[in-house]
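All protein chains of the complex are present and in place, except for one that has been dropped.
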């Protein structure tokens, strides 16, 4: 964790903690059955979103899939509008039409998340292609999971990005599972995911996705390279989802993964790890940490309140926005 | 060309010559506008089909795409029925419903060819999967071109074949073009096609597709491996199509490829090369070669006559075979 | 002997019976052998028949459909499963381009006995990409059969018949049907593809429908009956091949047609039924036929909008009265009683 400014480390910590607290709040509220849409929490995986987006400006673009809360927030998406979206309110970031699986925040450069596995990867490549055609110097990042590389469109996207040397960073959060299915029933053993990208001739790395500093460093490298016009990079980050695939609960009881595996990954919590380091180096005090947490909680309270108080869309909205005028 | 029995070499020669003469006859007849369907000739590429299929038995399966005449014939497909199919006759291998782009010969284990680029690759993998599930020891080969690897479904197929260690051989005839488009506008430079398959963890080779002995040797290795249950192999053969993409003519005048390139590849004619060798080693005499050619021509005459004299399907056939009974 | 089963159990039993009697039947799909087992429909099958015949798969819908086709060509009878019909959008080249054409384009020499189960329907906020009801697309394609059972009895009999059919069959289950219960005989039985069923007899009005809308139609018929209007409900069961005659017979009797469909209105399946009836029984029509369908817009996620998006018994009732030229005050429905419209019943808690 050398080479990184203390201020940056603290910001990374704060960003991860923020996402964690937001996701935990969602999990807490979900059983009240007011957020009536599928949710895919990223608790345990915060480091990838945060380490990556730390290098992106608002002018850069991000696209994501079904598990997008962390990416939306790390890219600077509006929290209130996200919460309102989960509640199906008209003040939501998609005006209530999208729910958790379809969010965007154009002001933040969060170009959109949609839940068809692999579906936004070519769209990210296209956004990058569009910026190049317009002579802009923006970087686009595509977030996706370990199942997305099984979709043909992933490969089609890599081929085109490589062919055109596009400023795009492919970010695979390999959390070992697709819904309840382990990698072993979906991909050949001994073949790592980043090998696929290598096959396409795209520079590729595999790293610990629960180490925000490792993510930050690799991301910095890939993003500067893209900004220089030197083409795409593929980053595979191993990480782990703590809760169930879809919904607020823990699911170790289902038996598709072991308690040991879960505990092992839980002990490698990206937030705890960084906090330990910060405290060890005297970069953060208990009081500071507590203050930070309190102010984050206050922000979240406010967002939840905003969402709760916001009105639902009027029935007229149903047939609005089918076509752009 | 050591290590290969003279009899085998002669058979390879005869098979290649047969395909060449058949394709040339088709090219000759096509302008009469009686074969009213798109045709994709494989003149110049015969070695791949012949070298590969030399190791397959009738119990093995082959699937192919739009440029399938050579594969159909090398696998033992019936010539008369192929000719009749091109003429749209009811005696055709697809009863006139398919034409050149949709041929099959189940008795020969030619499981089908269809012209959606990449479309039969997963079907070949599925055939292999089916044989394994049924405890049969058959090998399935999928033939396709250099454009097919751009389709996502190619990758999906490789992933599953590798995951399940299936007895399938992927045969890519890299003739440098997709219709009139060179590889350079479709795939990143410096990334060879067989690298893609390597990325999937599938054992892969690249070789000269105009050298039937090289094809024969590599194919033998891949097919025995599959037969042993040791999984898939990917073979990339560089070769060249002499005539236009679709139709009977030469097309160098179009300007998308150079006369030099064409002449260079033409000088590496797989049939001439083997003939030279056979003659050099005294394995074939001029007279023998002439006899061979004559009897092939007689066979072709007969097939053309059969096709010409065969009746068209009756109008009732139009709405037959929509559903299997 | 009465034997109550859930629709999902009936699906399960059909698969189990088919697998037990024919070793060439196998099941694959994302999550098929997982602990949730496709809403319970594939639970335990792996233990019973082994991992070789009950398999998970990579998220490669197009490729895996091709794999299923290839295996079918060499003698297997795959049952493929998509938890949402939307995922099949990726596989349409293999489904409509290859499987549907294979028998025809090779002059009847090859067969693709393939069942593709696809789940449609509502849930909490499934939204635009997890709830499309695309049966109209499949029913447009020559060479595909399309089945949409509404009852536990039918889903079992039709699934068995589909697995035994030598053609590609798109087998569509509505998510809100999985928990309904009904009489289901044990053992093997078939409900033939291409045969509709009169779910309720009546003389005043014909409601042609399928899948989940059959339930809404029956509810509507009850409500109409209370006011003296007698609706006949025809549950089509199979959309392709379509059993046209019973619809025509019914309309010739009633003179009025409502088509109630889970899909979108324009260029949807409901238009086909209207067209067939008009072509064949125009003179019998006492009023213009009506379609009760989704409006032509994507699925909104917010329940505030979804509540107005999905057609219900109430819409059918209102349409029926409209056709009679009457304005009848509609009975108070769930929504005004404060109940939630985005679940079929209390057993449904959660987005799926």
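The first chain written gets the first letter, and so on, giving A, B and C; residue counts start at 1 in each chain.
Convention: a residue touches a chain if its C-beta (ideal position, glycine included) is under 8 Å from a C-beta of that chain, and two chains touch if they have at least 3 such contacts.
For clarity, every value in this text was computed on a predicted model and none was experimentally measured.
Among the displayed chains, contact with the absent chain in the complete complex occurs for A, B, C. Of the listed residues B:151, B:173, B:211 or B:236, the one in contact with the hidden chain in the full complex is B:151. Across C:54, C:67 or C:139, the single residue that touches the chain missing here is C:139.
The missing chain, though absent from the display, is touched by one residue of B:4, B:21 or B:116; that residue is B:116.
Checked against the full complex, the one of B:88, B:201 or B:270 touching the unshown chain is B:88.
Residue positions on chain B in contact with the hidden chain: 33, 36-39, 88-90, 92, 94, 96-99, 101-102, 114-118, 147-148, 150-153, 178-181, 185-187, 246-247, 254-256, 312-313, 315, 317-319, 322, in rising order.
Along chain A, the points of touch with the absent chain fall at residues 61, 63, 92, 94-98, 102, 104, 106, 111-112, 114, 116, 119-131, 133-134, 140, 152-153, 155-157, 159-160, 163, 317, 320-325.
For chain C, the residues touching the chain absent from view are 62, 86, 89-90, 92-93, 96-97, 100-101, 104-105, 127-129, 136-137, 139-143, 239-240, 242, 264, 266-272, 274-275, 278-280, 282, 285, 287-291, 296-298, 300-301.
Heads up, the rule we're going with is that only the chains that are shown with their structure count from here on.
On a Cα centroid basis, the chain most remote from chain C in this structure is B.
Centroid to centroid, with C-alpha atoms defining each point, chain A and chain C lie 36 Å apart.
Each of residues 152-153, 155-156, 159, 163 in chain B touches at least two other chains.
Those residues of chain C in touch with two or more other chains are numbered 57-58, 60, 62-63.
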